[in-house]
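One protein chain omitted, others in place.
Let's turn to chain A:
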Amino acid sequence: MKILVCIKQVPDMESRFRPNGDKTWYDESDLAFRMNEYDEYAVEQAVQLKEQLGGEPEITVLSIGPERTVEAIKKALAMGGDRAVHIRDDRYYQKDPWQIASMIASYAKGEGFDLIFTGMQSQDRGSAQVGVIVAELLGIACATTLVGFSYDGGTITAKRELEGGIKGVAKLKLPALVTCQLGLNTPRYPTLPNIMKAKKKEIASLTPAELSGEAELTATAAIYPPAKKGGGLVLEGEIGIQVDRLMGILKEKTAVLR
C-alpha cells in the first residue's frame, strides 16, 4: 500500500499576526512555525495504519512551502513517515486552494497512492478545500472531517463529524482521500532518536513549475485584523437606576427578557 500525507507548516497560533507589506498575507518575519494541527492527526493516522498492517505501507509526506517547511517535514518523518517530497515554493501564500491542490494532484497522479491523508483545514488560511479538490482531480473517493478511522481489507470506515454535533459513518473503497479533524487521535510525540534518524530519510525536492501551471481561481484582495471593538457600555449611578437601564437595554436589544 502506498500512502500520501499532505502537511502544511503554519505559524504557532500563539503568535501575534500582522498583515504583510502588500496586505495579502501575514508578516512571517518574526513568527515561529510548526506543523498544522490537523495535519498532525493525518500523520498519526497514517502511521497507525502502517503499524496495523505490520509496517508494509510506505508513507510519503508532502509539503509545499519555503525552506523552513523542512522542519515540519522532518517532524512528520520522525513520527513515522518513510520519505518526503518538498515542493519548494516561496510564493505558496499567493496560491489559492485550486493551485495548491493542482500541484499535489499533479505529483500524486503518477505515483499511484492508495490512500491520501490531509488535515481538515490549515490553521492559517482555513479554506478546507485542498483535500477535496485533490480527490476530485484524481477521481478518487473522499470523506472529510474524520473523527474516527478504521481499515479492513481495502475498505475504510470513516466516522465523520457533521454539523450540530451529529456524526455520520461513510465507507470508502481504496483509492481514497480522507481529511482529518480534531478528536481523530492523539498525535504521538516524535522520540528524540527518531528525530535524529529522520535526518537520513529522503526528502525529494520539486519546484512548482515542474508540477502545474494552473492559474488562480480566487485572488486574495486583502488581509486585515478585525476592527477593534468599542470599550463596551459602563452603567453608572444608583444601583436602582443601573438596573432599570440594564432592563431597558436587554428588552430593546436582546431576546432574553421576551
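Quick note on the criterion: a contact is a pair of C-beta atoms (placed from the backbone, for glycine too) under 8 Å apart; a residue touches a chain by one contact, two chains touch by 3 or more; residues count from 1.
Just so it is clear, contacts and distances are computed from a predicted model.
UniProt records the chain missing from this view under the protein name "Cyclohex-1-ene-1-carbonyl-CoA dehydrogenase", selected from "Sugar ABC transporter ATP-binding protein", "Heme exporter protein B", "Branched-chain amino acid transport system permease protein" or "Cyclohex-1-ene-1-carbonyl-CoA dehydrogenase".
Considering the whole complex, the residue from A:2, A:18, A:34 or A:245 that touches the absent chain is A:34. Contact with the chain that does not appear here is found for just one residue of A:21, A:54, A:110 or A:193, A:193. Residue A:74 is the one among A:74, A:95, A:125 or A:160 that touches the chain not shown. In the full complex, chain A touches the omitted chain through residues 34, 70-71, 74-75, 78, 189-196, 198-199.
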